[in-house]
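Structure first, then comments.
Heads up, this is only part of the complex; the chains shown haven't been moved.
Chain naming follows the written order as A and B, and within any one chain the residues start at number 1.
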Amino acid sequence: MIVRPHQHWFLRLFDWHGSVLTSILFRLSLNLLMSLIAILGFPWYETLGIHLTTAPFSLIGVSIAIFLGFRNNASYARFTEARTLWGTLLITQRSLLRQVKSIPTLSLEQAREFANLQIAFNLSMKHQLRHTDPATDLQRTLPPGFRDQVLSNPLPTTQILLRMGEWLAQQRNEGHISDIVWQSMDENLNHLSTVLGGCDRIAGTPIPFAYSLILHRTVYLFCTLLPFALVSDLHAMTPLVSVFISYTFLSLESLAEELEDPFGTAPNDLPLDAICVAIERNLKSMNGDPLPEPLQPDKYFNLT
Amino acid sequence: MIVRPHQHWFLRLFDWHGSVLTSILFRLSLNLLMSLIAILGFPWYETLGIHLTTAPFSLIGVSIAIFLGFRNNASYARFTEARTLWGTLLITQRSLLRQVKSIPTLSLEQAREFANLQIAFNLSMKHQLRHTDPATDLQRTLPPGFRDQVLSNPLPTTQILLRMGEWLAQQRNEGHISDIVWQSMDENLNHLSTVLGGCDRIAGTPIPFAYSLILHRTVYLFCTLLPFALVSDLHAMTPLVSVFISYTFLSLESLAEELEDPFGTAPNDLPLDAICVAIERNLKSMNGDPLPEPLQPDKYFNLT
């Protein structure tokens, strides 16, 4: 995710990094080529009685804009929900540790042990969503025996959550906490399960494929035919206006596709690494432990 | 549901499977025919003083686009809510089993018995929503006596839920769990009831019929008259532009209709089979049991 500080409006016009320009540059070049073909071919196919006007394009343009708006809404809603789920993760883990720390018979060492389970849960979920290997991260946070058991399980995050439940049940069954205090903590475990299930759902269920297909096809055909409709009015100005309109449509379609899966590492995806560190900082500060440094964006203002 | 991995933008233009193209191909052909009639008939009916221009079509086009957008929103909201309910099912079943497993006096065998009830609940709900026969699936997961009782009941899923409630009440009444622990579990049963009721509501209450009727009729009449309005401007280009515009409107109307009932097995419907297996995997992994294989999409990337 790009976290650009405030920028002068003029400089922003020429900000290259972070726009989706790179991914559509080739298609814009094709559009430019089409414009040139339209200008050169115009006198010839005009004689054949073939000609296009902008009137029907205005009709298609409005409906493409409306459906592109619909798709952007859907993609952005997924992005926002994913971010809110990770926000709930921070909130829940903080509440859970606060509750754990209120157990009078609990040593600081035990609180650290539980906090490590919490941190491992976050990291394991991150790796699961990004399809990366959790081994190194879990090595740091889990005790050796349990770590191997988790890593060999096809559903490691579920295993860690189950272990947190067993930890709490043990406190209850041994009489360190009453059933009611257990109930409050158990509800926070339910919230963790909700976060995990919600992220899994977003990662596993794309927006119905036909939407992206219909829009992709329609936008592309529209941009390809456009120069031929503009040329009779605009002549030499055709390439400028045609590329401008195509940029509007292609960039928004491309962005919607990028936002649809917000768990990647592209410039517009969620900074899961940074969020994991932020949660770890919160938990460790509650135990009075040394804090890891918060992640900083790189020189392109990109935060992973 | 089609779960297409990332595809080059150019290849995507020609992806046939998964679009709704097959279901509107005949209507697009009719539109092509209309365009040819318009071109051939143009000189003749022009002499009769009958002619159409695109101006009023632009008026209708914008309002059709807005209402098609409304209908797509409504259909997509149903799809999303249905998916979220099934996500809640996974979350709740996982939490419920975690709570059950925290009962100190409970044997692993009893936990398996309860997990089987949970799996049967999911499968029974799936069959209820798809109007298919649950017999084979329930045979696998329910004990013989209870299974026959369930299968002979007109509301089998409600029976399984009731049995889960009785199971928990028995634990409470026999003193294995306190009232408070029962309360936490009972709340998760309420969530199961919410999921079942929510899916029933979506399956049983379509979007008001008049919406689809008005839109269907308007879109069709619009596409039929369109060539006659385009022909005076575009002549030989009429078929191309007319079929293009019709494709935009007809495909989105057709998709909205497909998404309206998300519990079917069409390419854009929810993969209930795969979700059921995913929940079963989660529950069985918590009991340390061998896991069924996760469902894989077929060669057309279709997951049921």
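Methods note: contacts are C-beta pairs under 8 Å (C-beta built on N, C-alpha and C of every residue); 3 or more make two chains touch, one makes a residue touch a chain.
None of these values were measured; they are calculated from a predicted model.
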Of the identical subunits, 2 are placed here; the whole assembly in this file totals 5
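In the analysis below, only the chains that are shown with their structure count from here on.
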Cα-centroid distance, chain A relative to chain B, in whole angstrom: 24
Over in the complex, which chain B residues touch chain A? Could you list them? 1-4, 9, 12-13, 15, 18-20, 54, 57-58, 61-62, 64-66, 68-69, 72-73, 76, 79, 83-84, 87-88, 90-91, 94-95, 98-99, 101-102, 104, 178, 180-181, 183-184, 188, 230, 233-237, 240-241, 244-245, 247-249, 251-252, 255, 258-259, 267-268, 270, 281-282, 285-286, 291, 301
Please name which positions on chain A make contact with chain B in the complex. 27, 48-53, 55-56, 58-60, 62-64, 66-67, 69-70, 74, 153-155, 158-159, 161-162, 165-166, 168-169, 172-173, 179-180, 182-183, 186-187, 189-190, 193-194, 196-198, 200-201, 204-206, 208-214, 216-218, 220-221, 225
